[in-house]
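A single structure is presented below for examination.
Only one protein chain is missing; all other protein chains are in place.
On to chain A.
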Amino acid sequence: MGRYVVRRLLQMIPVFIGATFLIFVMVYALGDPVAALFGDRAPDPATARQLRAEFHLDKPVWQQYLLYMGNILSGDFGTAFNGEKVTDLMGRAFPISFRLMLTALVIELVLGILLGVITGLRRGRVFDTSVLMATLVVIAIPTFVLGTTAQFFLGVQLGWINPAVSPEGRFGELIVPGCILALVSLAYVTRLTRTSVAENTRADYIRTAVAKGLPRRRVTVRHLLRNSLIPVVTYLGADIGTLMAGAIVTERIFNIQGVGFQLYQGILRQNSPTVVGFVVVLVLIFLLANLLVDLLYAVLDPRIRYD
(Lines give C-alpha, C1' and ligand atoms only; values in the text may rest on other atoms or scores of the structure.)
Protein backbone atom coordinates (compact mmCIF):
# COMPACT_ATOMS: atom_id res chain seq x y z
CA MET A 1 0.00 0.00 0.00
CA GLY A 2 2.74 2.47 0.99
CA ARG A 3 4.75 1.73 -2.13
CA TYR A 4 1.67 2.12 -4.26
CA VAL A 5 1.04 5.57 -2.81
CA VAL A 6 4.64 6.62 -3.43
CA ARG A 7 4.47 5.35 -7.00
CA ARG A 8 1.26 7.24 -7.59
CA LEU A 9 2.70 10.43 -6.12
CA LEU A 10 5.74 10.14 -8.41
CA GLN A 11 3.46 9.64 -11.42
CA MET A 12 1.83 12.94 -10.58
CA ILE A 13 4.98 14.90 -11.40
CA PRO A 14 4.89 14.51 -15.20
CA VAL A 15 1.12 15.01 -15.23
CA PHE A 16 1.57 18.15 -13.20
CA ILE A 17 4.32 19.54 -15.45
CA GLY A 18 2.41 18.70 -18.62
CA ALA A 19 -0.83 20.24 -17.41
CA THR A 20 0.74 23.46 -16.19
CA PHE A 21 2.78 23.86 -19.36
CA LEU A 22 -0.33 23.43 -21.50
CA ILE A 23 -2.20 26.04 -19.48
CA PHE A 24 0.76 28.37 -19.66
CA VAL A 25 0.97 28.06 -23.44
CA MET A 26 -2.78 28.55 -23.81
CA VAL A 27 -2.82 31.75 -21.76
CA TYR A 28 0.27 32.95 -23.59
CA ALA A 29 -1.34 32.22 -26.96
CA LEU A 30 -4.21 34.59 -26.13
CA GLY A 31 -1.84 37.42 -26.90
CA ASP A 32 -0.31 40.39 -25.21
CA PRO A 33 -2.34 41.38 -22.14
CA VAL A 34 -0.55 44.70 -21.65
CA ALA A 35 -2.46 46.41 -24.48
CA ALA A 36 -5.75 45.91 -22.64
CA LEU A 37 -4.44 47.70 -19.57
CA PHE A 38 -4.46 50.95 -21.49
CA GLY A 39 -8.16 50.79 -22.29
CA ASP A 40 -9.12 52.44 -25.53
CA ARG A 41 -5.76 54.12 -25.87
CA ALA A 42 -2.74 52.98 -27.80
CA PRO A 43 -0.22 51.79 -25.20
CA ASP A 44 2.55 54.21 -24.46
CA PRO A 45 5.54 52.21 -25.80
CA ALA A 46 7.91 53.00 -22.96
CA THR A 47 5.39 52.25 -20.20
CA ALA A 48 4.26 49.08 -21.98
CA ARG A 49 7.86 47.89 -22.20
CA GLN A 50 8.33 48.53 -18.50
CA LEU A 51 5.20 46.52 -17.64
CA ARG A 52 6.17 43.67 -19.96
CA ALA A 53 9.56 43.46 -18.29
CA GLU A 54 7.92 43.45 -14.86
CA PHE A 55 5.74 40.45 -15.73
CA HIS A 56 8.47 38.76 -17.85
CA LEU A 57 6.22 39.08 -20.89
CA ASP A 58 9.15 40.17 -23.03
CA LYS A 59 10.78 36.75 -22.79
CA PRO A 60 10.03 33.67 -24.94
CA VAL A 61 7.32 31.42 -23.57
CA TRP A 62 9.61 28.53 -22.46
CA GLN A 63 11.73 30.96 -20.49
CA GLN A 64 8.65 32.49 -18.90
CA TYR A 65 7.50 29.00 -17.98
CA LEU A 66 10.83 28.06 -16.39
CA LEU A 67 10.96 31.30 -14.44
CA TYR A 68 7.41 30.77 -13.31
CA MET A 69 7.92 27.16 -12.22
CA GLY A 70 11.11 28.15 -10.43
CA ASN A 71 9.24 30.75 -8.48
CA ILE A 72 6.37 28.38 -7.70
CA LEU A 73 8.76 25.88 -6.16
CA SER A 74 9.93 28.61 -3.81
CA GLY A 75 6.31 29.41 -2.97
CA ASP A 76 6.06 32.58 -5.06
CA PHE A 77 3.02 32.49 -7.32
CA GLY A 78 3.58 35.98 -8.70
CA THR A 79 1.47 39.10 -8.64
CA ALA A 80 -1.87 39.78 -10.24
CA PHE A 81 -2.30 42.95 -12.27
CA ASN A 82 -4.14 44.62 -9.42
CA GLY A 83 -0.93 44.42 -7.45
CA GLU A 84 -2.08 41.66 -5.14
CA LYS A 85 -0.10 38.51 -4.50
CA VAL A 86 -1.68 35.49 -6.19
CA THR A 87 -1.16 33.51 -2.98
CA ASP A 88 -3.32 36.07 -1.15
CA LEU A 89 -6.03 35.71 -3.79
CA MET A 90 -5.87 31.94 -3.41
CA GLY A 91 -5.94 32.21 0.35
CA ARG A 92 -9.31 33.93 0.11
CA ALA A 93 -10.81 32.14 -2.86
CA PHE A 94 -10.01 28.50 -2.09
CA PRO A 95 -11.62 28.28 1.37
CA ILE A 96 -14.87 29.71 -0.01
CA SER A 97 -14.94 27.39 -3.00
CA PHE A 98 -13.95 24.51 -0.75
CA ARG A 99 -16.92 25.18 1.51
CA LEU A 100 -19.17 25.41 -1.52
CA MET A 101 -17.74 22.17 -2.88
CA LEU A 102 -18.19 20.45 0.47
CA THR A 103 -21.80 21.60 0.75
CA ALA A 104 -22.51 20.37 -2.76
CA LEU A 105 -20.67 17.11 -2.18
CA VAL A 106 -22.53 16.34 1.04
CA ILE A 107 -25.86 17.07 -0.61
CA GLU A 108 -25.20 14.89 -3.62
CA LEU A 109 -23.64 12.14 -1.53
CA VAL A 110 -26.39 11.84 1.03
CA LEU A 111 -29.37 12.49 -1.22
CA GLY A 112 -27.92 10.80 -4.29
CA ILE A 113 -27.06 7.53 -2.57
CA LEU A 114 -30.30 7.50 -0.60
CA LEU A 115 -32.42 8.05 -3.69
CA GLY A 116 -30.27 5.62 -5.67
CA VAL A 117 -30.68 2.81 -3.16
CA ILE A 118 -34.43 3.32 -2.80
CA THR A 119 -35.05 3.46 -6.53
CA GLY A 120 -32.68 0.55 -7.10
CA LEU A 121 -34.63 -1.59 -4.66
CA ARG A 122 -38.02 -0.51 -6.02
CA ARG A 123 -37.44 -0.71 -9.71
CA GLY A 124 -40.43 0.12 -11.89
CA ARG A 125 -42.57 1.45 -9.08
CA VAL A 126 -44.03 4.96 -9.04
CA PHE A 127 -41.23 6.38 -6.88
CA ASP A 128 -38.56 4.99 -9.17
CA THR A 129 -40.15 6.40 -12.32
CA SER A 130 -40.73 9.82 -10.82
CA VAL A 131 -37.14 10.08 -9.56
CA LEU A 132 -35.90 9.02 -12.99
CA MET A 133 -38.03 11.70 -14.62
CA ALA A 134 -36.78 14.29 -12.15
CA THR A 135 -33.14 13.43 -12.79
CA LEU A 136 -33.72 13.74 -16.54
CA VAL A 137 -35.23 17.19 -16.07
CA VAL A 138 -32.36 18.31 -13.85
CA ILE A 139 -29.74 17.11 -16.31
CA ALA A 140 -31.55 18.79 -19.20
CA ILE A 141 -31.94 22.27 -17.67
CA PRO A 142 -28.81 24.44 -17.68
CA THR A 143 -27.43 25.41 -14.28
CA PHE A 144 -27.79 29.13 -14.85
CA VAL A 145 -31.52 28.78 -15.48
CA LEU A 146 -32.00 26.78 -12.29
CA GLY A 147 -29.72 29.13 -10.38
CA THR A 148 -31.27 32.41 -11.42
CA THR A 149 -34.77 31.04 -10.98
CA ALA A 150 -34.04 29.80 -7.47
CA GLN A 151 -32.30 33.07 -6.69
CA PHE A 152 -35.24 35.14 -7.86
CA PHE A 153 -37.94 33.14 -6.09
CA LEU A 154 -36.12 32.41 -2.83
CA GLY A 155 -34.26 35.70 -2.69
CA VAL A 156 -36.57 38.33 -4.09
CA GLN A 157 -40.12 36.90 -4.01
CA LEU A 158 -39.99 34.98 -0.74
CA GLY A 159 -37.04 36.74 0.87
CA TRP A 160 -35.76 33.54 2.51
CA ILE A 161 -32.17 33.99 1.41
CA ASN A 162 -29.91 36.81 0.30
CA PRO A 163 -29.48 36.67 -3.47
CA ALA A 164 -25.78 37.34 -3.11
CA VAL A 165 -23.44 35.51 -0.78
CA SER A 166 -21.35 37.76 1.47
CA PRO A 167 -17.55 37.88 0.98
CA GLU A 168 -17.12 35.67 4.04
CA GLY A 169 -19.11 32.92 2.36
CA ARG A 170 -20.55 31.26 5.46
CA PHE A 171 -21.92 27.70 5.27
CA GLY A 172 -25.48 28.85 5.84
CA GLU A 173 -25.42 31.14 2.85
CA LEU A 174 -23.91 28.44 0.66
CA ILE A 175 -26.74 25.93 1.05
CA VAL A 176 -28.83 27.17 -1.87
CA PRO A 177 -25.86 27.71 -4.19
CA GLY A 178 -24.55 24.33 -3.04
CA CYS A 179 -27.87 22.69 -3.95
CA ILE A 180 -27.80 24.27 -7.39
CA LEU A 181 -24.22 23.19 -7.91
CA ALA A 182 -24.99 19.69 -6.65
CA LEU A 183 -28.14 19.10 -8.69
CA VAL A 184 -26.59 17.82 -11.90
CA SER A 185 -24.09 15.60 -10.11
CA LEU A 186 -26.85 14.50 -7.78
CA ALA A 187 -28.80 13.22 -10.75
CA TYR A 188 -25.80 11.25 -11.96
CA VAL A 189 -25.04 9.82 -8.51
CA THR A 190 -28.67 8.69 -8.18
CA ARG A 191 -28.65 6.95 -11.53
CA LEU A 192 -25.24 5.34 -11.00
CA THR A 193 -26.26 4.03 -7.58
CA ARG A 194 -29.60 2.81 -8.88
CA THR A 195 -28.05 0.79 -11.71
CA SER A 196 -25.38 -0.64 -9.47
CA VAL A 197 -27.84 -1.57 -6.73
CA ALA A 198 -30.26 -3.07 -9.21
CA GLU A 199 -27.50 -5.25 -10.62
CA ASN A 200 -26.20 -6.40 -7.28
CA THR A 201 -29.57 -7.38 -5.81
CA ARG A 202 -29.38 -10.43 -8.07
CA ALA A 203 -25.81 -11.29 -6.99
CA ASP A 204 -25.06 -14.55 -5.28
CA TYR A 205 -23.73 -13.02 -2.11
CA ILE A 206 -26.94 -11.11 -1.55
CA ARG A 207 -28.97 -14.28 -1.95
CA THR A 208 -26.59 -15.94 0.49
CA ALA A 209 -26.94 -13.13 2.96
CA VAL A 210 -30.70 -13.24 2.72
CA ALA A 211 -30.69 -17.03 3.00
CA LYS A 212 -28.53 -16.77 6.13
CA GLY A 213 -31.46 -14.89 7.60
CA LEU A 214 -29.67 -11.58 8.09
CA PRO A 215 -31.92 -8.63 8.81
CA ARG A 216 -32.95 -6.67 5.74
CA ARG A 217 -31.24 -3.49 6.89
CA ARG A 218 -27.96 -5.27 7.38
CA VAL A 219 -28.15 -6.89 3.96
CA THR A 220 -28.81 -3.57 2.32
CA VAL A 221 -26.21 -1.42 4.07
CA ARG A 222 -23.36 -3.84 4.70
CA HIS A 223 -23.57 -6.09 1.68
CA LEU A 224 -25.52 -4.44 -1.08
CA LEU A 225 -24.57 -0.80 -0.64
CA ARG A 226 -20.90 -1.36 0.02
CA ASN A 227 -20.44 -3.32 -3.16
CA SER A 228 -22.52 -0.92 -5.19
CA LEU A 229 -20.52 2.15 -4.23
CA ILE A 230 -17.43 1.63 -6.39
CA PRO A 231 -18.73 3.32 -9.56
CA VAL A 232 -20.24 6.10 -7.45
CA VAL A 233 -16.97 6.75 -5.64
CA THR A 234 -15.13 6.87 -8.98
CA TYR A 235 -17.57 9.47 -10.19
CA LEU A 236 -17.37 11.54 -7.00
CA GLY A 237 -13.58 11.59 -7.13
CA ALA A 238 -13.60 13.13 -10.55
CA ASP A 239 -16.44 15.38 -9.49
CA ILE A 240 -14.49 17.07 -6.67
CA GLY A 241 -12.17 18.75 -9.16
CA THR A 242 -15.07 19.69 -11.39
CA LEU A 243 -17.01 21.13 -8.47
CA MET A 244 -14.08 23.26 -7.36
CA ALA A 245 -13.35 24.65 -10.81
CA GLY A 246 -16.64 24.21 -12.60
CA ALA A 247 -18.46 26.36 -10.11
CA ILE A 248 -17.84 29.39 -12.34
CA VAL A 249 -21.50 29.63 -13.31
CA THR A 250 -22.85 29.13 -9.81
CA GLU A 251 -20.27 31.45 -8.30
CA ARG A 252 -21.19 34.15 -10.79
CA ILE A 253 -24.91 33.89 -10.16
CA PHE A 254 -24.62 34.04 -6.39
CA ASN A 255 -21.66 36.44 -6.36
CA ILE A 256 -19.41 34.02 -4.53
CA GLN A 257 -15.87 35.33 -4.65
CA GLY A 258 -14.23 31.96 -5.01
CA VAL A 259 -11.99 30.11 -7.42
CA GLY A 260 -14.38 30.36 -10.34
CA PHE A 261 -14.60 34.12 -10.02
CA GLN A 262 -10.84 34.59 -9.82
CA LEU A 263 -10.28 32.28 -12.78
CA TYR A 264 -12.90 34.12 -14.82
CA GLN A 265 -11.35 37.50 -14.02
CA GLY A 266 -7.90 36.14 -14.72
CA ILE A 267 -8.89 34.83 -18.13
CA LEU A 268 -10.80 37.99 -19.03
CA ARG A 269 -7.81 40.14 -18.16
CA GLN A 270 -5.30 37.61 -19.49
CA ASN A 271 -3.51 37.56 -16.22
CA SER A 272 -1.30 34.50 -16.53
CA PRO A 273 -0.02 34.44 -12.93
CA THR A 274 -3.61 34.24 -11.64
CA VAL A 275 -4.86 31.71 -14.17
CA VAL A 276 -1.84 29.41 -14.04
CA GLY A 277 -1.56 29.70 -10.27
CA PHE A 278 -5.16 28.70 -9.69
CA VAL A 279 -5.01 25.92 -12.24
CA VAL A 280 -1.85 24.54 -10.65
CA VAL A 281 -3.68 24.17 -7.35
CA LEU A 282 -6.75 22.72 -9.07
CA VAL A 283 -4.59 20.14 -10.87
CA LEU A 284 -3.13 19.13 -7.52
CA ILE A 285 -6.58 18.79 -5.97
CA PHE A 286 -7.76 16.74 -8.91
CA LEU A 287 -4.78 14.40 -8.74
CA LEU A 288 -5.07 13.94 -4.98
CA ALA A 289 -8.81 13.32 -5.18
CA ASN A 290 -8.21 10.61 -7.74
CA LEU A 291 -5.54 9.01 -5.59
CA LEU A 292 -7.97 9.02 -2.69
CA VAL A 293 -10.60 7.35 -4.85
CA ASP A 294 -8.21 4.59 -5.85
CA LEU A 295 -7.34 3.99 -2.23
CA LEU A 296 -11.02 3.90 -1.28
CA TYR A 297 -11.56 1.00 -3.70
CA ALA A 298 -9.49 -1.18 -1.43
CA VAL A 299 -11.56 -0.17 1.55
CA LEU A 300 -14.81 -0.89 -0.27
CA ASP A 301 -13.73 -4.15 -1.87
CA PRO A 302 -10.98 -6.01 -0.04
CA ARG A 303 -10.34 -8.13 -3.14
CA ILE A 304 -8.70 -5.04 -4.65
CA ARG A 305 -5.16 -4.91 -3.30
CA TYR A 306 -2.34 -2.58 -4.13
CA ASP A 307 0.98 -4.18 -3.49
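By our rule, contacts are C-beta pairs under 8 Å (C-beta built on N, C-alpha and C of every residue); 3 or more make two chains touch, one makes a residue touch a chain; residues count from 1.
In this section, contacts and distances are computed from a predicted model.
Per its UniProt record, the hidden chain corresponds to "Peptide transport system peptide-binding protein" from the list "Quinol oxidase polypeptide I", "Ferredoxin", "Bifunctional protein PyrR" or "Peptide transport system peptide-binding protein". The chain that is not drawn here is touched, among residues A:Q11, A:T47, A:T129 or A:T208, by A:T47. Listed residues A:Q64, A:T135, A:Q257 or A:N290: the one in touch with the omitted chain is A:Q257.
Although one chain is not displayed, its contacts with chain A can still be listed: residues 30-33, 35-51, 54, 81-84, 88-89, 92, 102-103, 106-107, 109-110, 148, 151-152, 155-156, 159, 161-167, 170-175, 221-222, 226, 251-255, 257, 261-262, 264-265, 268-270, 299-300, 302.
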